[in-house]
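To start, the structure under review is shown below, and the notes come after it.
The full complex has more chains than appear here; those shown keep their coordinates.
By written order: A and B. Residues from 1 in each chain.
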């Protein structure tokens, strides 16, 4: 079903394949769950999510994946209205090699730009993700 | 006058000195202008701005200045309601060694998390800052 509209865009297979690989590399299981959750309500959106953010944007040269994930953790913490996606990307940051300390520092810094409540809620998200993460690294 | 309240906190001289040096290192002339603009309306806020964001946060170990500036450019682009500060920090990013390409990529990525208008307005800010910047580096 995800493929109905894609078939009109058969030519997009490259973007789709590249995006799916990037999604798995960055967001891992969390990213796949997001895609699966869309199956019943908006399967085309799952395809678009793979193609544009991951196939187009994350696949670009010019900025390393670690910096990209720091940027996303910063932005979602500052916006403060997308807790599920913030958690996926805190895990994503860990997946591409950002340390727990770097994640905590990025979130703390948002107190300056978006206020203490945004930073506190970001740290609560990080605590949850770190607790579920297999890694043994110590937080800041 | 900035020192009135600080005198009550004489012990904060370390934070103030450390913060002022960091402000100059990161934001350069733009940061000094911000501080000066507060002289007539809220001189204590100039002191607090130097002490907390720069003396406390930016002076922390655990995250390099390049990553900190990428995080700020991402957050301010995504929030979309702080154009003057975004420009100061695009220059700040250049000052600590983030390349024009990296800045443009950071802002472009915000289209995914905060929408195309946020990214377009962020790119407009970058264009302005780059035009005024002495550096000869080519954009993306």
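In this section, a contact is a pair of C-beta atoms (placed from the backbone, for glycine too) under 8 Å apart; a residue touches a chain by one contact, two chains touch by 3 or more.
Here the structure is a predicted model, which means the values were calculated and not measured.
K.L.:
Could you tell me how many identical protein chains the full complex contains, when just 2 are shown?
P.N.:
6
We take it that only the chains that are shown with their structure count from here on.
K.L.:
Need the CA-centroid distance for the pair subunit A / subunit B, whole Å please.
P.N.:
Chain centres of subunit A and subunit B, defined by C-alpha means, are spaced 25 Å apart.
K.L.:
Show which residues of subunit B lie in contact with subunit A when the two form their complex.
P.N.:
Residues 52-53, 57-58, 60, 62-63, 67-68, 70-79, 82, 85, 101-102, 104-106, 108-114, 140.
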